[in-house]
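Sending over a structure as structure tokens; questions will come in a sec.
For this view, one protein chain was removed and the others were kept in their places.
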Amino acid sequence: MTVRVGVIGTGMIGQDHIRRLTDVVTAATVTAVTDIDRDRAAEVAAPLGAAVLPSGAELIASAEVDAVLVTSWGPTHAEHVLNAIAAGKPVFCEKPLATTAEDCLRIVEAERARGRKLVQVGFMRRYDTGYRQMKKVISSGSVGAPLIVHCAHRNPEVPEAYTSAMAAQDTAVHEIDVLRWLLDDEIVSAQVITPRATGNRFAHLKDPQLMYFETAQGIRIDLEVFVNCRYGYDIQCETVAEEGLVRLPEPAAVGVRTAGSHSTAVLQDWKDRFAEAFDTEFREWIASVASGAEPTGPSAWDGYAATVITDAAVRSLEAGGTVVSVDIKPRPALYGGTA
Amino acid sequence: MTVRVGVIGTGMIGQDHIRRLTDVVTAATVTAVTDIDRDRAAEVAAPLGAAVLPSGAELIASAEVDAVLVTSWGPTHAEHVLNAIAAGKPVFCEKPLATTAEDCLRIVEAERARGRKLVQVGFMRRYDTGYRQMKKVISSGSVGAPLIVHCAHRNPEVPEAYTSAMAAQDTAVHEIDVLRWLLDDEIVSAQVITPRATGNRFAHLKDPQLMYFETAQGIRIDLEVFVNCRYGYDIQCETVAEEGLVRLPEPAAVGVRTAGSHSTAVLQDWKDRFAEAFDTEFREWIASVASGAEPTGPSAWDGYAATVITDAAVRSLEAGGTVVSVDIKPRPALYGGTA
Amino acid sequence: MTVRVGVIGTGMIGQDHIRRLTDVVTAATVTAVTDIDRDRAAEVAAPLGAAVLPSGAELIASAEVDAVLVTSWGPTHAEHVLNAIAAGKPVFCEKPLATTAEDCLRIVEAERARGRKLVQVGFMRRYDTGYRQMKKVISSGSVGAPLIVHCAHRNPEVPEAYTSAMAAQDTAVHEIDVLRWLLDDEIVSAQVITPRATGNRFAHLKDPQLMYFETAQGIRIDLEVFVNCRYGYDIQCETVAEEGLVRLPEPAAVGVRTAGSHSTAVLQDWKDRFAEAFDTEFREWIASVASGAEPTGPSAWDGYAATVITDAAVRSLEAGGTVVSVDIKPRPALYGGTA
Partner (left out) sequence: MTVRVGVIGTGMIGQDHIRRLTDVVTAATVTAVTDIDRDRAAEVAAPLGAAVLPSGAELIASAEVDAVLVTSWGPTHAEHVLNAIAAGKPVFCEKPLATTAEDCLRIVEAERARGRKLVQVGFMRRYDTGYRQMKKVISSGSVGAPLIVHCAHRNPEVPEAYTSAMAAQDTAVHEIDVLRWLLDDEIVSAQVITPRATGNRFAHLKDPQLMYFETAQGIRIDLEVFVNCRYGYDIQCETVAEEGLVRLPEPAAVGVRTAGSHSTAVLQDWKDRFAEAFDTEFREWIASVASGAEPTGPSAWDGYAATVITDAAVRSLEAGGTVVSVDIKPRPALYGGTA
């Protein structure tokens, strides 16, 4: 069975996912698109032979659409996801699930009312081979119980539109999701500290930032977010546990010795770093849709938790670095909890 | 356009490529299969909805088949490939192209008569990211002209059926192809030396073997083939050039520190090592077929050259390690030569 | 000229330094020793032909002693160092310089009164090749201004006598000294956080601990101290700067591939990790004494600063993790300051 996907939002990320669904994932086809820029939607639809529909609501309602991909502007996510749930259709929503914790909770409540998980949120790190190997090592017990996680998330540069709050909302949110999954634990407090700023940034931006998180079990996470590090895109993660540690691998790259130096290239683009993870993410999502099973990826609950945690981080940043409690509601049974 | 592929030979490797064409390569579909074991063919065909045809000839002739994949027993390759050429259909032939240099030449002559390349041979290393990075570095001129290449090809173990000659024919043949491509040079002599044998082998097998090749430009290649190395599947390649060197990366793997040791896992299976390369190989082959262009991968000529070179290596082994000249005919214009 | 060294304290560390002065440093000889355990002193002195003197005061006064090495019990350090200053003799004092900031200041004042530096404190990290390379890279400006330093200090295990406060006083104190030197900056606040504790420890001990320091320039340092990490002795340091980063090397060790794993041994003993640094430290100290120049290593001021900073860290630990200001007096001119 080929899953017919309707795509809401045909901007850069939407186009990239459409290419993926078309060229990489064999069991999917994009049958309908919509965008606030109708011309762009038409341009994207043409080579696919996909329908161009006037709105997300109509796309979700279309009989030619089995599953919905939401890659529109963040503030519109909640509405589309709620519509998809109402229509009983699987929906993959790029992060964020919604821009406020309240909207995230409305989505969670809608799913609960429906009694079944329909939503997957686009956190791709869980599909990265390195993180999966790390989770396997931790789960095996061979290094004992995790105590501390050291992380770094570095981008070569960001545009002027990138704000200090986005360090948590757009950047750290990937670590927040993957660490909740990796540790099988919940984050209970967040703190953001600003070291001396780099000169290589737009003046309004606090960069780098150091983020500290505590989990329910007392695991401490430190995360350096440095989005103008200049030298490349670099993701580091090391989990220190009772009997040892496990560290994310460097991406494989040829070693070159010349002119007095042994060197390997550092990636420059996050899309190269996580290209395989994105492919796996969509392959697994489409497989779950095709099989009729609930999606196994990041859930609406994970999207809600990530939003509450990034909100706490932003509040800490704005308050000058105080420790802010993360106030996540009790986890409902639908998401493996007891509420 | 979806390329309709007919598959001749539904054994292990045939099934693996069928899975790839079905699940990984979006623009292909398997429409027909054949196998000397008709029951096996039927079993493989069923979930695909593919036709089961009585012979390779009929499969090649089928109107439902745009392109042919040959994954049958080696000695049958030449016949199927020649039939495909006669039918004017693109054909992907797993290595070897043919089991004798004479048969390879017949294929080359058939292609030349047709005036167009239709054949691609299944040497997947050219599609590996590491080798491609290495070629890019060499081609850039940043390390100067290559002088020496050091290689190792190690498997954890081989079954009793693996013979001493297979070290060249089945194992080293991958390095032979990828180095001809990497260096853009031809191999002119081969020599095989047998060090002290490992105790961890069947008694008839000479293992490890050291193979030395010289190219037309005087580049020297040394290749350790060790197919019972026990510790894992390990491919090494280092090109030493006038201004520096470039080395194939280790596969990425999490680092673990525990019990007094820092360690990373070594792969055990060649299918894991080159999984991505196989995917890319088929994606690119199908793309060339779909576009109507000649294939850009290893050609019939490359298949012929590899056979002549492995023959020379086997003769050296049998002669106790003498240097054996490689007698490759002049390269025809169809393959970029002047003959 | 051979420097005649008198050693106060012939316990384990004293004996190790005596061996170093005897077997490794060519320009030194140990001529006198003293210890509260006179038998032990006699035993150590015998093979050296050194005099056994009844007290530190008499040793310092001896005409056979050009320079003094203090390796006695910490609480006695201040008295011996003050005596040496009073006698105008160079004195190398193992850490800590004194057990209280007040005593450290008394030593600083005594040196100032004398108008000349006579004291060197035993912080050996500054003599480690890796840290020296790191300082060279930072000083060269090639990675720009430092912004953040990530450190880890891990020991395989500690005895029951090791207390939670010792994580700062005995363990982190090495990072505190080397980072003040590396960054050429002063630490202005300290904070100690306790993650979930490892089960592999004596119950009274908080282990691991996370220590956060801020410098006058706003550089942020995070230091994981984990003294029962089990797997080995492991020192990590990474300085993140405006244009790049520089990381301390792993100790060189042969790589072994066997049984599915590529591994290198992790050191188990800090004495192995810093053996060369200790040798260089004493070689340079003896050279400075022999030349009549002031010592170039960690000064009394550095010993004072380290004590104030570790005091702040201990107070933070005891207060449950609050940020504690480091109250270091203005730096006197003798130590490169303006006071």
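Letters A, B and C mark the chains in the order given here, with residues in each chain numbered from 1 onward.
The criterion applied here is as follows: contacts are C-beta pairs under 8 Å (C-beta built on N, C-alpha and C of every residue); 3 or more make two chains touch, one makes a residue touch a chain.
Every value quoted in this text rests on a predicted model; they were computed, and no experiment measured them.
Residue-wise, the contact with the chain that is not shown comes from C:258, picked out of C:55, C:139 or C:258.
Between the chain not shown and the residues B:184, B:242 or B:327, the one that touches is B:242.
Which of B:75, B:195 or B:337 touches the hidden chain is settled by the complete complex: it is B:195. Looking at chain B, the residues touching the absent chain are 144-145, 147-148, 150, 152, 193, 195-200, 208, 210, 212, 214, 217-220, 222, 224, 226, 229-231, 240, 242-245.
The set of chain C residues touching the chain not shown comprises 22-27, 129-130, 133-134, 137, 142-143, 243-259, 264, 276.
Listed for chain A, the residues touching the missing chain in the whole complex are 230-232, 234, 250, 257-266, 268.
Going forward, only the chains that are shown with their structure count from here on.
Chain centres here are Cα means. That of chain A falls 44 Å from that of chain C. In chain A, 243-245 are the positions where the chain touches two or more neighbouring chains simultaneously.
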